[in-house]
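Removed from the display is one protein chain of the complex; every other protein chain stays in position.
This part shows chain A:
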Amino acid sequence: MAMVEIRGLRKTYDSGFEALKGADLQIEEGEILALLGPNGAGKTTLISAVCGITMPSGGSIRVGGHDVVRDWRAARDLVGLVPQEISLEPFEKVANTVRFSRGLFGKGRDDAMIERILRRLSLWDKRDSPIRALSGGMKRRVLIAKALSHEPRVLFLDEPTAGVDVELRRDMWDIVRDLKRDGVTIILTTHYIEEAEAIADRIGVIDKGRILLVEGKDNLMRRMGRKELRIELAAPLEAIPEALHGHDLTLEEGGNVLVYGYDSTAERTGIGRLMAAVAGAGLVVRDVATRQDSLEDIFVGLVARQEDAA
């Protein structure tokens, strides 16, 4: 059974803006799913709908088999949320606000557990500091501590590493991996492909209110790994010379450029052999360049394909 099951989720804000246009997403128990998308794609809106912060305009959401509207208490019991914006009571002490979160979720006081969480997030020394005396990175960790305080089975992290330095980012990833080991299902949003690559099991791409694809990380990385070698020639060619037929080449820009597609992550890219063959065929090379599909290119490609289909 999927831990989180989102079907045809729509959200139209009061302004009339349609932020989600029928999003479908399934998240399996115990996996880490990274939701990747540009600004305004609808990531936060989607998370808010699952967590009960905004009312969906259509579609259905189930968490652990519980409908989030009809069976909201059971659904919310399972869910922890680390919001994108840092929102904390400035004068409250760290340990108090974490304890408050636990109580709010109906769980009895458990100081040993709060201590464990604060220590894990390197906040134990700061337990009696007022929140306004913490740095931005520490505040973000307080938000995580609050979300973990009620032992959620599903954790949403909305851009957990925005504005966080490299060291802390790695630390954050370690924490996420620890949680996965404990069996927590994790959904995080990010703008960075490297982040998704570093920790996710699967990657979902969202843009303009639609989930464009959800794929295992390895598959997607392979696609991201596709590169093009563009060989600019001194003189244009009518056709690809016989001697180069064994290589997977296309001729572009009026015969001026030979394009070779390859997998940059493969052990043998075939570039050396190709260049030797090009020289052997007596072609004069003016310039060589490589190109890689960026995340944006993949977005554009996906969106274009979807619009063609429509």
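The rule is short, and it goes like this: contacts are C-beta pairs under 8 Å (C-beta built on N, C-alpha and C of every residue); 3 or more make two chains touch, one makes a residue touch a chain; residues count from 1.
One rule holds for everything that comes next: contacts and distances are computed from a predicted model.
Student: From the names "Fumarate reductase iron-sulfur subunit", "Transport permease protein", "Protein arginine kinase activator" or "Glycolate oxidase", which one matches the UniProt record for the unseen chain?
Tutor: "Transport permease protein"
Student: Of A:L46, A:V79 or A:L179, which residue touches the hidden chain?
Tutor: A:V79
Student: Touching the absent chain in the whole complex: find that residue among A:K146, A:R169 or A:R210.
Tutor: Of all options in A:K146, A:R169 or A:R210, contact with the hidden chain holds for A:K146.
Student: Which residue, A:G8, A:G40, A:G65 or A:G103, contacts the hidden chain when the whole complex is considered?
Tutor: The single option touching the absent chain is A:G103.
Student: I need the residue numbers on chain A that touch the omitted chain, in ascending order.
Tutor: Per the touch rule, chain A residues meeting the hidden chain are 13-14, 51-55, 72-74, 76-77, 79, 81, 83, 85, 87-92, 96, 100-108, 146.
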